[in-house]
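The excerpt is restricted to a subset of chains, each kept in its original location.
For reference, chains read A, B and C in written order, and residue numbers begin at 1 within each chain.
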Amino acid sequence: MSLLDLFLEAGNLKRLPRTGWLLRGVSNPESIADHSYRVALITLFLADELKANGVEIDVERALKIALLHDLAEARVTDIPLTAQYYLDKGKAEKKAVMELFIKTSTPREYFRLWREYEEGLSLEGRLVKFADRLEMLIQALEYERAGFSNLGEFWKAVDSLRKSEFYGHFREIVEELAEGRKEER
Amino acid sequence: MSLLDLFLEAGNLKRLPRTGWLLRGVSNPESIADHSYRVALITLFLADELKANGVEIDVERALKIALLHDLAEARVTDIPLTAQYYLDKGKAEKKAVMELFIKTSTPREYFRLWREYEEGLSLEGRLVKFADRLEMLIQALEYERAGFSNLGEFWKAVDSLRKSEFYGHFREIVEELAEGRKEER
Amino acid sequence: MSLLDLFLEAGNLKRLPRTGWLLRGVSNPESIADHSYRVALITLFLADELKANGVEIDVERALKIALLHDLAEARVTDIPLTAQYYLDKGKAEKKAVMELFIKTSTPREYFRLWREYEEGLSLEGRLVKFADRLEMLIQALEYERAGFSNLGEFWKAVDSLRKSEFYGHFREIVEELAEGRKEER
């Protein structure tokens, strides 16, 4: 077993900055692990909320997906949009994640979870995608409140939250966030 | 509902450094969120492994505990050992976490999870404690490999891993880690 | 004698960030030592000014208080307001500072100085409190001029400066500062 190797590689997520912020001049931006942590935390509360509202959702599954969804970046790094135009990020992450999971005893199951996120194959996977976008916008708001000001582009993602199947459930959060941004401006 | 406030407060975990490293001269140490992320990731793989080995464990529960175990630090910050001698950290975190969970619809359940970690009340809570220590040591190894050298004290925690009820299951990981450290020296 | 130990512990003040700024998104904020230095410098000029204006003040005493007023944070760290709600910071610092001073030959005298600040027991102690707040506001102004923008809360402290017994003497400084802030907005 070489789970230790996997844990060591995951350490890269602490060291690697989220490049989207970096390129816009945020000087010491959050790490990928910073982001992934709050995505998982958000997923936890949203999934529980959905369940309490009668939605059939597998919370364990959702949490696992959240924790694994950016793991490939431990090898591939956080390829920004400017680079994705030239590189097949999805394909690269797919390969990377497969090879990372080989270090576990059930690589196929983990890979299945990862695909659920990447390809939106399950409710849980799509919830993590929702949480991922939400997290990014909350961070954008925090940077803007702190004084950083080059982040307008990110806010387009509000639309995708509004069009999401989860919007009905979390309308308040999304609109409170959008409102918070307006006050900031 | 004010889950957004809770998510915003959790952002503090990205901004706050882990003070243990800071005090020993690691210049830009990991954030609390960085640490929490890998604790949760480790918990995921260890819990699945235990389950595969026939141990009765609630993986969802374990993951939730991992994600919540340091949440109080969003308010209380990472009080280092030098300060714990003068401050009742446990009591403070207890109060803080209770007030944080009030923002959710089921504060009591989350508080129960938090206590399972803090007081070692459940197998899941104790597994997260194991993962928490393991994570710290993996990070210590990474800092030592990078060249930082004031971290000997942390390695006492290997003993507590060896005495843990989970040691039998994860002996290889623990010893591989201890071995990796020896090579470093 | 173990004054060297005391000096080494004081080094923590260089490594520890002022958490108030950190939590509001100032990415690489000043250290506690940074702050303490300017508090002492301000104390120097204000105390001399008071003396020149006929106020009976012990400048040496004031300077010592300024240099010692945050020393406890070398062990206790800079506990932010969000945490003080849950922790008895004052009590912790009191204990910590007592134990730190044991390394000197006259612990009681130093502890007396520290209490003069903490409890406002002497003119000198209160002057350092005034300098401490002034310093914080000057730093807030500097961060706001640099572009950070989440610092409005700090400016409530202007009121306490205006109500201070020293306001009559240093009205110009306080109002110039408040004016500088208005221009910034």
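The rule is simple: a residue touches a chain if its C-beta (ideal position, glycine included) is under 8 Å from a C-beta of that chain, and two chains touch if they have at least 3 such contacts.
Here the structure is a predicted model, which is why all the values come from computation and not from measurement.
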Give the total number of copies in the whole complex, keeping in mind that only 3 of the identical chains are shown in place.
-> 6
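The working rule: only the chains that are shown with their structure count from here on.
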Determine the centre-to-centre distance between chain A and chain C, using the mean Cα coordinates as centres, and give it in whole Å.
-> 41
Mind checking the centre-to-centre distance between chain A and chain B? Centres are C-alpha means, answer in whole Å.
-> 21
Give the residues of chain C that touch two or more other chains, as numbers and ranges in rising order.
-> 25
What part of chain C is in contact with chain B in the complex they form?
-> 12, 15-17, 19, 22-23, 25, 74-77, 79-80, 82-83, 85-89, 91-93, 95-96
Per the touch rule above, chain A residues touching chain B in the complex are 1, 3-4, 6-8, 10-11, 13-14, 28, 30-31, 33-34, 36-38, 40-42, 44-46, 48-49, 52, 59-60, 63-64, 67-68, 71, 104-106, 134-135, 138-139, 141-142, 172-173, 176-177, 180
Sort out for me which residues of chain C touch chain A in the complex.
-> 24-28, 147-150
